[in-house]
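A single protein chain has been omitted; all remaining protein chains appear in their positions.
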Amino acid sequence: MKRHILSAEQFTRPQLEGIFISADIMRERDHSSLEERRELAGRHMGRQLISLFYEPSTRTRLSFELAAAKQGIGYVSTENAREFSSAAKGETLEDTIRVLGEYNADLLVMRHHETGAAARAAAVAPSHMSVINAGDGKGEHPTQALLDAYTIREHLDRLSDANIVLGGDLRNGRTARSLAKLLARYPGNEFTFVSTPGFEMGDDIKGFLDEHGAQWNETSDAHAAAEDADVMYWTRLQRERLEGGGVTQEQSLVIDQSVLDVMNPKAVIMHPLPRVGEITTDVDNDPRAQYFRQAGNGLYVRMALLDYLLGNEPQTLEFDNVVPLRYKLGHD
Amino acid sequence: MKRHILSAEQFTRPQLEGIFISADIMRERDHSSLEERRELAGRHMGRQLISLFYEPSTRTRLSFELAAAKQGIGYVSTENAREFSSAAKGETLEDTIRVLGEYNADLLVMRHHETGAAARAAAVAPSHMSVINAGDGKGEHPTQALLDAYTIREHLDRLSDANIVLGGDLRNGRTARSLAKLLARYPGNEFTFVSTPGFEMGDDIKGFLDEHGAQWNETSDAHAAAEDADVMYWTRLQRERLEGGGVTQEQSLVIDQSVLDVMNPKAVIMHPLPRVGEITTDVDNDPRAQYFRQAGNGLYVRMALLDYLLGNEPQTLEFDNVVPLRYKLGHD
Partner (left out) sequence: MKRHILSAEQFTRPQLEGIFISADIMRERDHSSLEERRELAGRHMGRQLISLFYEPSTRTRLSFELAAAKQGIGYVSTENAREFSSAAKGETLEDTIRVLGEYNADLLVMRHHETGAAARAAAVAPSHMSVINAGDGKGEHPTQALLDAYTIREHLDRLSDANIVLGGDLRNGRTARSLAKLLARYPGNEFTFVSTPGFEMGDDIKGFLDEHGAQWNETSDAHAAAEDADVMYWTRLQRERLEGGGVTQEQSLVIDQSVLDVMNPKAVIMHPLPRVGEITTDVDNDPRAQYFRQAGNGLYVRMALLDYLLGNEPQTLEFDNVVPLRYKLGHD
């Protein structure tokens, strides 16, 4: 009965499609009338969420908490559990989760600095409480991968048969790695990795793509890669890790007007944010720049996931009429 | 359509009066029956507020969040965004606001350490989101100025024709400066600045009063100033800035029983708080001591402002019957 969100890989493609349709509906409801928003705000009254962040992450935390607030889920929050909580007194994560599990909250959103922490939490969580991984060290950040895929689907109307260009710090960036793995499960996607020496995509991901029969190549020329891109997914350079010719290397990885000039007019530019210069601000007003919308999609994907964990199974067949009807008919 | 609260100077006098009447009503409703409080708590269900504090300010933050909670506005909060948020990773304020703007919250309350930050936030906020400046460095703190004026109005029944004594650290204190500018717009006010060398009111404010035809004078004698005062508005001395004869200088700026003895029995003593000795605690029980009430007024002025920003225009004509009726008739 208990369901957790631990990894983006746990979902079947139909489940993902169901969640994405739920996210569509959440966005539509949230942007329609105030009456609709009021109704939504009463939807999950009586449910509670614990927001447990061992590492600060304002953006992720606020979007989860807004996803709760907008659906009437009561929540309690700690924004720096590592320093403030009994963890500082030597309590194990397992003990902390078992205590919180006694509070009969329905949902626990957790960001932790150690890889595998979310799975450890899920292993000891009581049967009524779902654990949602909001990032565990170098491990997973599944809601980020889902919102990335959702944004591509929103703009291309598909998750397959696309030229996906991933650029920036592919070595250390968790989001690009996760997205590559997620999209490898859809047919016909081709990947181009754009990075400079020392920041290349890891061999594990390349091997994963090979196993799934997905084409990939790599380059350090963002302009060349941009020409055929359906998706330009860019990530933050960790400047402090750049050596020697850092500035020059970096310059070749910046998306600016000159990259826009060669891009397909229907392509989409994405970035998990924050950015620190690798996309210039003059790009922001281009209709292909969707990174802010992408961040906002995080809210709606999280609303859909919370709703799913509270028992509203996304439909996996006949989405087009079943899921919307479910809402319109007041299913709850 | 979008309205922001960036500066106390943005309001016309009729708008201020409308907001003050709304604040009166909010206070009355909050202090009447539990039924009334329950109704209020459902008033803005479906609306959301983001509370974004780059600098800690427990008092201001809690009063804004209570102003939301008491009206059923869902809120999410961060109390130390500077250290915890992606600002630490180098994200610009503009990017942060654009991301939060995608979350479709109606209201964003922001405290920031840089002058002009609120205006920068408002410039990039989406059309559905109002930005409220809760203090931007040495810049503005408009809701403080409004609650100060509201408190004077509450006790004198007017904002004009008053002897206003401003004392303490007038050089560095933002609140006294803002209040002087606000009251200069009402006729017949006379200002007395009480401070010691190095803490005098700035020439910019003196010039502003001259331009508006308001009388002012300055002294270092709190007792003399108190004799004719309708309002004694006192501010905290930054002790660390006092030089040499600090203790003596300071002593002349303390409000204690000896000052009460010479004051008009209908005058009001105000202070933005916290205080650290410049009003002695034996003054607290005097009916003229209104600094705690003043702080509480912050809640009701903020409730009125949130309500205003959510579309309930304060009436600017015929306040006395129109605004109260608006509430009594269940307008929403």
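Each chain carries a letter (A and B) given by its place in the written order, and its residues are counted from 1.
Simple rule for what comes next: a contact is a pair of C-beta atoms (placed from the backbone, for glycine too) under 8 Å apart; a residue touches a chain by one contact, two chains touch by 3 or more.
All figures in this text were calculated on a predicted structure; none of them were measured in a lab.
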Taking the entire complex into account, which one of B:70, B:98, B:120 or B:141 touches the absent chain? B:70
Of the listed residues B:15, B:80 or B:172, which contacts the missing chain in the full complex? B:80
Tell me where the left-out chain touches chain A, residue by residue. 45-48, 50, 74-81, 83-86, 88-91, 94-96, 98-105
For review purposes, identify every residue of chain B that touches the missing chain, sorted by number. 30-31, 34-35, 37-42, 56, 58-59, 61-63, 65-66, 69-70, 77, 79-80, 236, 273-276, 281, 284, 292-293, 295-297, 299
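Definition applied: only the chains that are shown with their structure count from here on.
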From the mean C-alpha coordinate of chain A to that of chain B, what's the distance rounded to whole Å? 40
